[in-house]
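Only one protein chain is missing; all other protein chains are in place.
Let's turn to subunit A:
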């Protein structure tokens, strides 16, 4: 059975390709998938009839107890036959309904066969969760089928409506399944049915499951989505209405009915909603002028009838129910297919424009007539057999059943009336309407409908045989007396009398309804679609209000919210948390106070500054003050890095600020500024409080007490901070340098406007090849505009010394303050000085490489060091110590982590170079171009 589902999936995957190859005829091939299903089901008929269900179990997620438990009993067998048979015929019909060039035909074929596969899986699932999965799959695929034409607004809306309504019901159903499954300890229906809970628990679960079934089957109050789904192509409607989708709800009711029919809400819910649906649907069908809509409302009505019969909860009613499912599938599919043919042949489905089609296409009229007779319940059709059985089952019940019986008879009157309306509308000759032009109908177009119509007759004629096939399902209900049997002729029974009454009443009603005035007065008392629209509108309103209230789209607002939470929660905890450290010291040395004063004054002034340059200098001063604090704390590496970073930052700011206006844009209104300052002060106070409490609360021995020993013994260095960076916590550093590479790339991509401009990151004249007229050392560039020659010469002289110093810092960093970061910053500053002195030609002379290459090389070296250690059998980034003698240099103590530091060095150099090329050279170039353009304009 699983293989059959897989065949459908496979067919869905290859269908678009097939359609591309062979056009619409590929649909015949695709039809083989559901066709194979039908054949398989038929070959298993005798076993199922003998009470031996086909069972198949495949473990899926054993840890969760999930398995693909499939089971085909009588009910499932019937559904498989319908899903496969009708599916194959509708696909064969589609091969003539569509045209080869139709847009989306491949998609249609794929989705349709996938839909058939999902429906197949649904009806053979024994596991309730699996059933739910297939249930939702049918919902999704039907959404795609209804929205077949994405350009049509009505189609999109109808698809969304069907999706929302059925998914909502499906969720309720899932909750019901879970309730039952948790109680039974298994999700297999065959086991759950044996271990049902009792009382209110079961009642709630049953109601939830019914919600799913009723919404899927378009039962009141969910009926409105089904007529809306008429936006789909006709083959889709035929399948949706006859064998799939709406039948899923009916199937579910039939499946669990035998186990839960005695539960309190079961009968009332199904009988009441079923009857209401039957009346509303039949009523609405009588008012339609579109033949397809007429049939759609007819389906709604019939679904109501099915629910009423299956909700009866007796053996005979169940037998009548499944017979009705079979009959309905056959005649409704046929009727939809004939409407599609009418539509194609004449170009309209409006019964006010059709006239005399019966004479033109007698074969079509006969096929439609056979199906219509079945729908109206005329002998010897399947519909007649089923309706007789239903009436008979209800006749023998109590008072409530008699009320229902009256309802069903009235529903049948409506059914006969709208059946006549359909036949009359499609085929009759009407006064005052010219005979409709119709193209001839090919036999291959009509054949699928004809097969279904003949099947309807056959089922009716062979009623006793069908009875033997379906009776095992009905026998699941306990029954004392010998049960009813399906047959064409039971003698002159009251049920037959009621049938005659219904037909007579229907004819009368139809005649009455032909008067326009009467039809106009019959209006639907209730429209579910309005409620749906209101509900959706309400959800939209709430969403808009909620989003509008929370998602202000303003960064300061978001930040403000986060910071206010910071002040309130951690701040509140600080205040409420209790005892604050009593002992504190003012400073470690009074010099700290001096440095702190500098930082405080600079920070406050920076926040108040109106000019960009002032603010930048003040921020820089605060940064240098921090560096001073680092020195006093006993952190020379930090101080060195901080000094260098502040300097590079100032260079960057200068590069960018020369392009921006000198002053900040206007300050916002005063009150909001006060709010900002207040929030800032509050956050600062809370943070200071946290610093105070945290420092005082520290009692444990720091993890870093072992660092100095480890640094020497396996890190091979004396500078503990540097060894921490390149060895003990090398992974952190690895992540950090990766961030630097990303930041550098981000800067470059923000400044260089086009990808091709990125070549200029290397910006070497002549594509990097040395020019023939290479300027000699210390010769200043002729292009230098307004640049100091003295400065250029001096920087050139100093450049190599600084670079040498950087390399010294790089390798001495293991044992003394320094290391890759510091060295990279020093080298970067050397480049920056060259650029500031001589512009971008000077920078290119100093570093004739692409910044990206430097960054990449750095990352390569860093990662390579780590990987090499792994290849040599160590941990990633584990370092090894090498001690050896070299002539002249003497004893060499070398640690492999130095390579990692080289990688860090290269990345930092690359970052600074990238910044200089982007914020410096490229911005120069862009502005020179703009200046030139301005000048040219002025000249003109």
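Criterion: a contact is a pair of C-beta atoms (placed from the backbone, for glycine too) under 8 Å apart; a residue touches a chain by one contact, two chains touch by 3 or more; residues count from 1.
Following the convention adopted for this analysis, contacts and distances are computed from a predicted model.
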- Message: Please identify the absent chain by the protein name in its UniProt record; candidates are "Na(+)/H(+) antiporter subunit C", "Branched-chain amino acid ABC transporter permease LivH", "DMSO reductase anchor subunit" or "Corrinoid protein".
- Response: "Na(+)/H(+) antiporter subunit C"
- Which of these touches the unseen chain: A:178, A:259, A:447 or A:645? A:645
- Identify the residue among A:536, A:568 or A:872 that touches the chain left out of the display. A:536
- Determine which one of A:210, A:616 or A:806 touches the chain that has been left out. A:616
- Of the residues A:698, A:800, A:893 or A:935, which one touches the chain left out of the display? A:698
- Touching the absent chain in the whole complex: find that residue among A:732, A:883 or A:933. A:732
- Task: State which residues belonging to subunit A touch the missing partner chain.
- Result: 153, 156-157, 160-161, 533, 536-537, 540-541, 544-545, 547-549, 551-556, 559-560, 563, 581, 583-588, 592-593, 596, 599-600, 603-604, 606-607, 612, 615-616, 619, 622-623, 626, 629-630, 632-638, 641-642, 645, 648-649, 652-653, 656-657, 659-660, 664-665, 668, 676-677, 679-681, 683-685, 687-688, 690-696, 698, 702-704, 707-709, 711-712, 718-721, 724-725, 728-729, 732-733, 736, 739-740, 743-744, 746-747, 750-751, 815-817, 821, 908, 911, 915, 918-919, 923
